[in-house]
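With one protein chain removed, the remaining protein chains of the complex are shown where they sit.
On to subunit A.
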Amino acid sequence: MLPFSYATRNLFRSKTRLLQTIGGSTLVVLLVMAAVAINQGMNHVLSASGSPRNVILVGSGSEESVQRSEVPERAAGIAAASVPGVSEALGVRAVSGEIHYMNYLDFPGHVRTQALIRGVTPEALRVHPEVRLTEGHFPRAGEVMIGRLAWRKLDVPEDSLPIGSRLQLSDQELTVAGKFAAPGTVLESEVWATLGDIRVLAQRDTLSCVVLRLDDPADFPEADLFAKQRLDLELTAMRESDYYGRLSRFFGPLRAMIWITAGLIGAGAVLGGVNTLYAAFASRVREMATLQAIGFSRGTLLLSLIQESLLACLTGTLIASGIAMVFLDGRTVPFSIGAFTVEIDPGVALTGVVTGILLGLLGAIPPAIRCLKPALPTALRMS
């Protein structure tokens, strides 16, 4: 075996080439880590947002968008009384009639941004138990409560919506009365107001949906049967988890675009890195031939060249991981129905390391083979 120091010292033969290789691998690993973390974050938030115990009753034909759905107001009461298996506490059944309303909100400082406002009653907390008030109180008339990540979705500074601050919705001034968390779900980036206020502001006399919380997810057929039997209400029953699963598939092309963009930029960096290694190894054909003449096998020399490449690529991986931890971890990313937090968890870090190793291995092998391929007598005469 050649000494490890041979590989490390070779790295510093050309500082420019070393920087190119490390820079290229940093870029590729960072892109892969970012793409994985973003996809993972989006998947997590969409899968965690839908509980298999919850059933959403929407207007028939509006299965793709709750916002467009129209459900008669009386459907909530009828469903609460008729659907078996609905969760119940202190004699109150977990049924929440809701209006999902998309409109512009005006913030102090003349900031105007589109937001999803959910009109709810306190029963909403029974069907969405992941929602926890962290500050203030549940909104009353003329008030709203704001999700922990709403600032990111609304594109306003994080501290711009304190309790008592005011915002405007369709000329109606609303006061921020509370703040809530719903970890890992899209609810965290929503604004909740009272059902009565939203009914008036949206000028509608129907609900967007009725959410039922079942004791057992296996009772879904009961809710489905109810929706099918009550033809007068024109309802369709969906598992909440299926609804968000469908949304997740809807965002499939977006995730594919993230991968394609990362792939294209990464491919450029990989080709640049391989080209750098070709140049670096090509200048050492005679040296490799000399080592073979001394008695080192091609396998040993290939291993040493791969060591060099791995060292550079793993240095790039380390830098990329550092950048990801400092600049990506904990960042919230908005998307059309909410926001999610990017997490550089052990899985993402492992993906980065595997990417770095693959880059080091696969990037080095073609130039190394080319460097070791010439016949010894020819290679020894190369300059």
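Methods note: a residue touches a chain if its C-beta (ideal position, glycine included) is under 8 Å from a C-beta of that chain, and two chains touch if they have at least 3 such contacts; residues count from 1.
The working rule: contacts and distances are computed from a predicted model.
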Options "Response regulator transcription factor", "histidine kinase", "Putative ABC transport system ATP-binding protein" or "Probable peptidoglycan glycosyltransferase FtsW": UniProt name of the undisplayed chain: "Putative ABC transport system ATP-binding protein"
Sole contact to the chain not displayed, among A:V111, A:L225, A:I365 or A:L380: A:L380
Subunit A residues that touch the omitted chain in the full complex: 1-3, 5-6, 9-10, 12-13, 286-287, 290-298, 375-377, 380
